[in-house]
Structure formats: structure tokens, C-alpha cells
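See below for the structure under consideration.
Heads up, one of the protein chains got dropped from this complex, but the rest are sitting where they should.
Up next is chain A:
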Amino acid sequence: MKPENPFVALLSLLVGLLFLSPVLYSIWMSFQTADDFYAGRVTFTLDNYERAIGQFNFARYLINSLIVSGLVTVLGITVATLAAFAFARFRFPGGDLMFGATVATLMIPSHISLIPNYLTLAKAGLLDTYAGLILPAISNGFACFFLRQYMRGIPKALDEAAYMDGATHLQVLWRIIVPLSRPAISSMALYIFIAEWNNYIWPLVAVGKQDLYTLQIGLARLYRINPGEGLIDWPLVMAASTITILPVLLGFLAVERHLVRGITMGAVK
């Protein structure tokens, strides 16, 4: 949509730049050396990226974050979709109670479950493993609730037509409900991915081995590399931050169209 008024266009551009300025500033900073940055000189170097990836193991953290966030997204969406389908389409004993309990989990702050989750995983011997990072994040009450509401909006006659055509419950879900819920599923997938990508507390608690650090933990460690000198190497931190936000940005661009449709769904018939 193009604004017709040039003044509105200019104003939009300025507001957009205002919102983008911290990101642009940090990207600009990531190409400076620390000495030049503190001396107020402008230079250009890729040294910070080389150090972040080579010296501080950010390539490894990036892979860990991709594995953890990717699997949490895929498994989380799968579980939420199956549960949402059951809640949206079937009446079974205790169904309402279970859905109520699922919605109630939205009101529990995530930090409250930190210690019980830690103790459970410790008992299961899953601390310091990928499974320990992934499993607690798979069940997602909000995704389940959101998808259930969306699926309820899909006419039940479509399921019935598919059953008459010979489909099983899973075929109805996979061939009819999932394709028609794509906007909602895409938005939820992106939401889960971003939430997991930015997750700091749980990886900090569940993982001690440096090989399993995710980007957020690695990023936090960069603040502590020069404690004695009292100076933080901001250009290095900003290079690591840029590496951290890049995959999310690309992911967002990939599903942006669906995301907007997902958010505005139901607004227009």
C-alpha cells in the first residue's frame, strides 16, 4: 500500500528509521575495532565477526540454537496441532477440563516451572543434553489455544465430506485442516521459534557444557571477557548480536505474509 500524501510517506520513513536506529547502530558498530570505536574514529573491519566465530565459538552456538529452536518449533507445532485438532473437533470425557487446564497454563509465569523442570530432567539424566533443552519447551499452551480457536472457524462440513470420501481422522487433519490452518500454523511456528531463540534462562540452567551453549548464553558470556579492565568490547558484542538476530530476521521474511494473515484473521470475512 503506497501512501498518497508525500508528507505521510516521509513521516513513515522517519518513524521507521527511528525504530531501526538501534539495530542499524549496532550493525555499524560491529564493523569497528574496539580501539577506534572508543577513540571515536570510523573504520571498517570484519575482525569482530572472525573473532566471534573463531575465537569465541559462535559458529557452534549458532548451530546449537538452530538445532534447539528448529526442533522445538517442529515438535511444538506438531503437538499443538494434534492437541488443537482434538480439542476443536472431538468431544471426549474430560476434554473441556483438559482444555481449561491448557489455557490455565498461560497464566503461570514460566520461571515458576524452572525448578520442577530442572529436578525432573536431573532425575531423568537429561541435563547437559539437547533433549534437556528441547523437551520442556515442546508443550505450548498458547499455541494449542490459538490453533484450536482457528480450527473451530473451519467449517465442520469439510471434515465430514472428507470422512465420507474415506478419510481417517489423521488424513482429515493432514489433508484438510492443516492446509487450511496454514496462516495460523505459520504464525505460531514463527512465534515459537523466536521465543525459543531468545530463551536465556532455561539454557542457562539446563546446560553447563560449553559445547551445548546456545547463542544467548554465548552472547551473555561476551560481556564478561574483560572484567579486570572494566571495558566491554562492544564492537565484538555487536558482531555477535548481529549473528544472533540474522536467522530470526530471515525466518521472519520467509513467513511474513502468513504471519500478517494469521494476526488479522477473523477481522474480515
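Assorted remarks:
Methods note: contacts are C-beta pairs under 8 Å (C-beta built on N, C-alpha and C of every residue); 3 or more make two chains touch, one makes a residue touch a chain; residues count from 1.
Heads up, the rule we're going with is that contacts and distances are computed from a predicted model.
This figure omits one chain of the complex; the name its UniProt record holds, of "Spore gernimation protein", "Phosphoribosylformylglycinamidine synthase subunit PurQ", "ABC transporter ATP-binding protein" or "Iron reductase", is "ABC transporter ATP-binding protein". The chain omitted from view is touched by exactly one of A:18, A:112 or A:164, namely A:164. The chain that is not drawn here is touched, among residues A:40, A:93 or A:155, by A:155.
What chain A contributes to its contact with the hidden chain is residues 155, 157-158, 160-168, 171, 175-176, 179-180.
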